[in-house]
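All protein chains but one are shown at their positions in the complex.
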């Protein structure tokens, strides 16, 4: 694990902590909505992985873009999607990020550079490569990041995308959130190497392993690769070692986890890590933290209540947005 | 380049030399047939790469299987396809290996373990993985080899196949004939690493680079990996550095080659290398070599004349072999 | 009499097939230890062991291709693609390899493999996880396509598919997994491919449908019976081969035809049925042939949109009434 000891400025820490709490609060509420049948189909929570979303998003600049996965609520909020757009979308409401058409697995907001969450494992990687091509051709100095799980590193699109990005020297960062499980399978059952990052050597690009529970650490390591990419030196593969505290989706209770594993990882809760560091550095105390958390929880509840009362799209919407007319 | 100094027994050398001459003679004749319009569509010659086919095939035992590419005449002959089956298939005759249905790109002979040449780049790799699965499940001790070019190492099926074979520890050898070009593109334009073999590290399997012009060397290196696979220790990626003396296909004159490159490689003609070694070891003289070459050329001409007179399949054959009835 | 669900029927068919023939193997993502994402296959791994019931990495192209390689070398693999929407990820292996392997080789191989996948809308999974895919697979000679709509058919068609010496794609409707029937266990037997079932005998109009649409068509028929319209409802059961005879006999009797598809209109399988009527059934037709389907729409996540896009009982009944009036 790469460790980087440089503390970020207090304000950045504060922002990151707040964002992680927002993601956590939103997802806990979403789980409830799913059980209440207000969210249909499935949801994939990133509880435990918030430092990944937040640490990476903090590196991004205006014009930078992202593609991510069905486990994308955290990415979306970290990129700047509003809680309202997210919650309304979760319930399929017209005021949702995608007018209710996308749902939990497709959080998308072009206005903030979030080019789409994808429900097909690995399909978001080629799309990110194309967005980075635009940046290179238009010489914007922007980069694209794309998130995927360690399970996705076994699919063809992963390989093709890293190769294409490497040969075209595109400003794209491939960010693997290795949360140890792909659905109900521990990574070692499907992946014959310890670190996904070693696969970078197949493309002659940097591959690094980072502590994905430490938002500051994520920020520093991703920053370095982002700078490199902005300078035109090409893509990188960054593996964030992390853990999902909940099951894969919906009602999965994760019986496949070895006893005690979750408990060990709970000690490395990304919110806890940053919080304690801030307390140690005198930037936060327990009361302030609790107040922050409660106020965020209250906001989330408010937004959820608002979203519940929002209208569904009219049925004519079915036939809109298929083709662009004009 | 791995080099292995141990000379093979005289008889094996003699067999390999003969097979390489057969492949060479067959393909030179095929080029002519294409220009005469007796072979339709396209042909991909492996002239210059014969040591790869011959060195690998010499390792195989009864029950072992192979899949390969559209550049597959050499693989087919080395595996033991008869010259008649090959030439009749080239012309689409009923007595061809595939009753004329496959043609140049699909040389297949199940009776000798040749499970099919494939015209979709990379598609033969998963099929080989499945054949090796059968060997593992049936505990036959057999292995499967699959040939592909360095260009194919950039496609998703390559990645997925190596990963699956590694995780299932299957007895399959992935044999990359790196002939420096994929169609009209030099490998370095599409592949960001020097050696395809380095990609083995993404799957925790051995990856080796071998002189593909030296049939003995190919034999030794592949043997070692084959033994390992037969012992149940899993797959390997073997990169044979080679060169195609002709263009990619049909009438390609290969204008994209740097001046002098072909000439340099012609000095490393696999037939020349083995021949000179045999002469040096007193196993062959120039006259014997010329006699051998001429007698093979004559045989090829005879077979071609025979194939020309063979009947085409009846048109009813169109509707046969689509489904197995019964 | 026992009560059995469509889900149980899949599991039972797989278990019985694994018991009946030791060459049958079964693999897919999370199908073994976890029992499948739709909880269709629990217990198989425990009963048949890890050599015959295997989890795969996320690499559909590789493991579907491996099924082909295993099939042509003596196994009888069953591969699960999980959501049928992932068919495109493995499409080359299906369309260019599996369907054509026997043909290209001139009949050297049999290809006894089965692909299972769950299709259909109605469960809130959104645009990329709700599609019916049979219409993407019709124009590919060499494969068979099975669409079971009842518990007995689910069992019997899957058994026949696995025993078939040709590649068969079995599409299970995910909304039917909980659908239950009271049956006599002795009725759980093989069901032949290519034989449609007349689910309701009627004299006024022929309704052709499958799976969920077949059930809704039966409901519509009951509703219309009260209005004096006597519908004959045909369940195709297999798309390829298609039972033209049963359809034509029915049209000969009724003179009217409505086709109900869970698919977009353009290129939907219903067009083939309508085309059959317009050719061999033309002289019997007394009214326009109507298709009830998803028109030009895609499936949206939002609950009211998803509920609207899939033909429901009212829309089906309306179409039947309209054709009766014509």
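Order as written gives the chain letters A, B and C; numbering starts at 1 within each chain.
Here is the rule we use: a residue touches a chain if its C-beta (ideal position, glycine included) is under 8 Å from a C-beta of that chain, and two chains touch if they have at least 3 such contacts.
Predicted model only: the values in this text are computed from it and were never measured.
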| item | value |
| --- | --- |
| Chain not shown, its touching partners among those shown | A, B, C |
| Selected from C:138, C:183 or C:225 as touching the chain missing from the view | C:138 |
| Hidden partner chain, touching residue among A:157, A:271 or A:300 | A:157 |
| Residue among B:26, B:114, B:131 or B:152 touching the omitted chain | B:152 |
| Full-complex contact with the absent chain, from B:92, B:126, B:171 or B:234 | B:92 |
| Of A:16, A:33, A:132 or A:278, the one touching the omitted chain in the full complex | A:132 |
| Of C:47, C:245 or C:279, the residue in touch with the unshown chain | C:279 |
| Residue numbers in subunit B that touch the chain omitted from display | 40-42, 92-94, 96, 98-106, 118-122, 151-152, 154-156, 182-185, 189-191, 256, 312-313, 315, 317-319, 322 |
| Chain not shown, touching residues in subunit A | 65, 67, 96-102, 106, 108-111, 115-116, 118, 120, 123, 125-135, 137-138, 144, 156-157, 159-161, 163-164, 167-168, 320-324, 326 |
| Touching residues (missing chain, whole complex) on subunit C | 85-86, 88-89, 91-92, 94-96, 99-100, 103-104, 126-128, 135-142, 240, 242, 263-264, 266-272, 274-275, 277-280, 282-283, 285, 287-291, 296-298, 300 |
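Throughout what follows, only the chains that are shown with their structure count from here on.
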| item | value |
| --- | --- |
| Most centrally placed chain, judged by C-alpha centres | C |
| Far-end chain from subunit B, centres as C-alpha averages | A |
| Chain centre separation (subunit B, subunit C; CA means) in Å | 41 |
| Junction residues of subunit B, two or more chains touched | 156-157, 159-160, 163, 167 |
| Overlap residues in subunit C, where contacts from two or more other chains coincide | 56-57, 59, 61-62 |
